[in-house]
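With one protein chain removed, the remaining protein chains of the complex are shown where they sit.
Right after this comes chain A.
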Amino acid sequence: MAGLQSDIISTVEFNHSGELLATGDKGGRVVIFQQEQENKIQSHSRGEYNVYSTFQSHEPEFDYLKSLEIEEKINKIRWLPQKNAAQFLLSTNDKTIKLWKISERDKRPEGYNLKEEDGRYRDPTTVTTLRVPVFRPMDLMVEASPRRIFANAHTYHINSISINSDYETYLSADDLRINLWHLEITDRSFNIVDIKPANMEELTEVITAAEFHPNSCNTFVYSSSKGTIRLCDMRASALCDRHSKLFEEPEDPSNRSFFSEIISSISDVKFSHSGRYMMTRDYLSVKIWDLNMENRPVETYQVHEYLRSKLCSLYENDCIFDKFECCWNGSDSVVMTGSYNNFFRMFDRNTKRDITLEASRENNKPRTVLKPRKVCASGKRKKDEISVDSLDFNKKILHTAWHPKENIIAVATTNNLYIFQDKVN
């Protein structure tokens, strides 16, 4: 199990093979972990994840024209599929997206004629013989270099980036607009969605997340603060303001409260690997939608329904604005999302069973099996249950990721990253 003390983790993402795990933090840093190659002798566990590379992706900036400071916090990281020896990922803060190349160097040339080993130049007159420089092994060095900078295309705060299945283009979404980029071209992008009203006083909703379909390169979805998801087809028109499908569940009037609008705002949307379903996360629940059915989700899972009576306090302490993410496992049979008190929840779609687990140092030593947790909503608290009032709302798990092929999960608490795997017998 790997733990890391750093700034607040703001995003977690496995690459396509699962060998690499990238985290971004509030300080603009990216840390990449690499899974050890499986030890054939110790077959009872998969390789552990160790730090592979650390680099500063974004720095704080100041927009002098608007007197605005631009946070360096990494909002999202998305990996490109590997094409050669190097790895590529996109990282974004509120305003700028960067394409990073991560490459290994494990040998270096030695035996230059005109340079000493330490790099100083030799006086040419002292050269009496010539030799051919050769590569000699060296300690592995992982270098990250920015290859593209995609800037100045977003007025509002970027909340999502998503790479197209064509692996040539990607989208970036802010509160009101979605832009389409080509990975090679940094000086222009196409605006494909614009929901900014002519009169800003008429603003009623913002874009909260967007993602390309995993298989159809012309299809993407975006979610809104009103709890709707729109599916758009880029073949239909250049500007996809008109959706092809609108996914929306009617509000239950008996649940109406001051905070209905806040808790219905969607914080994350993720397609299943198959592309047949998509999952949305709002404040209290996770919903699975069938792309063929727009009027309601096919499955709804309550993450922490016991918070519904606490919305007032959660509004006061700003927790109601927390944006939880969600993720699928590799086979789309289990979904996972975070909660408070360092709890995270998994829902098995087939068995309809769910489990609550806790990510904390005190309770877990490496190699111990996580004990299921239970929150007691009201009434008598059983032994080992935790009452709602003793939940720590400062300990929140917003970001989780699931290995694309194996049952290995990465769970980010505020400052720490936990990696869990299921027992291999």
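Criterion: a residue touches a chain if its C-beta (ideal position, glycine included) is under 8 Å from a C-beta of that chain, and two chains touch if they have at least 3 such contacts; residues count from 1.
Everything that follows uses one rule, which is that contacts and distances are computed from a predicted model.
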Undepicted complex member, UniProt protein name, chosen from "Isocitrate dehydrogenase [NAD] subunit, mitochondrial", "AP complex subunit sigma", "Immediate early response gene 5-like protein" or "TSEN15 tRNA splicing endonuclease subunit": "Immediate early response gene 5-like protein"
Option touching the unshown chain, where A:A86, A:C217, A:I262 or A:C319 are the choices: A:I262
Residue of A:E59, A:E143, A:E251 or A:E305 touching the missing chain in the full complex: A:E251
Of A:Q37, A:T129 or A:N199, the residue in touch with the unshown chain: A:N199
Interface with the undisplayed chain - residues on chain A: 65-66, 68-71, 73, 94, 155-157, 159, 175-176, 196-197, 199-206, 208, 225, 250-251, 253, 256-262, 265, 308-309, 311-313, 315-316, 318, 321
